[in-house]
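These notes are about the structure you will find just below.
Of the protein chains in this complex, all but one are displayed in their positions.
Take a look at chain A:
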Amino acid sequence: MKKDNKPDNTAFTQQRLPAWQPVLSVGIVLPLFFIIGLAFIGIGIGLLITSNNIQEFEEEYTGIGDNSNCYICANNATANCKCTLNFTIAQPIQGSVFMYYGLTNYYQNHQKYLSSRDDQQLAGETYYLKNPSQSCKPYQMDINNNPIAPCGSIANSFFNDAFALYYNNQGFLDEVKLDGSAIAWWTDHNVKFSNPSQTGSNLSQIFEGTVKPINWSKPVYNLDVNNPDNNGFINEDFLVWMRTAALPDFRKLYRRISGNYSSFMPSGNYTLEITYNYPVKDLPGKKKVIFSTVSWMGGKNQFLGIAYLVFGSLCFVMGFILLIVYAKYQNVEDNDD
């Protein structure tokens, strides 16, 4: 008789494919626990040390409370109100120091806010410069129906406080130089954002026909008076602002300390001169400045180190419990078997 219907005798059809069949038994898991525990505790200590080596200094300048220096500026709405903040750094800070500004209770991650931008306009496409996307509403056009550049809520709410830092060198104020370059992502600065190009014309000509965002005091092509290349959509402060924060309390990189103090900030008194523009009192939010060094893992972050330590010890503890249970119930299992 012909065996036409006989199935193929292959490992695949007979479900006999060679396979690795691991069993999570105590014998395998136990050493694993100890190894992971040890490794994690080691990593945790390393991370914690790294983090502890980072020096961080934070000052709030919202201006709430009568004795606050910025109280006046916070409560009267004059533009470019100046106030100063004096603070003392007890230990000299080694290494390059980064200066951040921080806002709290500020929802850059609100859906309406987050989508109120036009990436095509910001990429320098000329059509979108004059015809911003609908998503920018209510900051798409001004009342006279002129296109806003850059359009949208995010751009409109651009952080516009300015800072100057002085070292109090025996009664003499020595300005600490602040460097505003490379504070934004390289790709944002060079690829994702660019100014509209038009041969033979400068930025102000290119932006002709558009208006500045309603809250801004200066047009976009005039953001940085000192450095003409840092203007328009590729202004680094602007780029930093446009990278919206994930959570309502956030920091943004403002400057790197450069000049004489770039690798060493001596202990002593410092004065921070603040040009106070940005209203946060009603949010109700706070404003602060932070000085911090960084390591390879970034700023001061205790969480990772602690988490690794906790988890590593937990592994160890579980390993011991398992060992005890294993030893104690070994016979029971034997008898059942």
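General remarks:
By definition in this document, a residue touches a chain if its C-beta (ideal position, glycine included) is under 8 Å from a C-beta of that chain, and two chains touch if they have at least 3 such contacts; residues count from 1.
We adopt the following convention: contacts and distances are computed from a predicted model.
The protein name that UniProt records for the chain not on display, among "Phosphatidylinositol N-acetylglucosaminyltransferase subunit C", "Nicastrin", "Gonadotropin subunit beta-2" or "Phospholipid-transporting ATPase", is "Phospholipid-transporting ATPase". Note that of A:25, A:144 or A:170, the residue touching the chain absent from this view is A:25. For the chain left out of this panel, the touching residue among A:113, A:163 or A:320 is A:113.
Taking the whole complex into account, chain A touches the unshown chain at residues 1-9, 13-15, 17-29, 36, 40, 43, 47, 56, 98, 100, 102, 106-120, 123, 133, 135, 137-139, 153, 156-157, 182-185, 187-188, 191-192, 240, 243-253, 256, 279, 282-284, 292, 294-304, 307-308, 311, 314-315, 318, 322, 325-326, 329, 333-334, 337.
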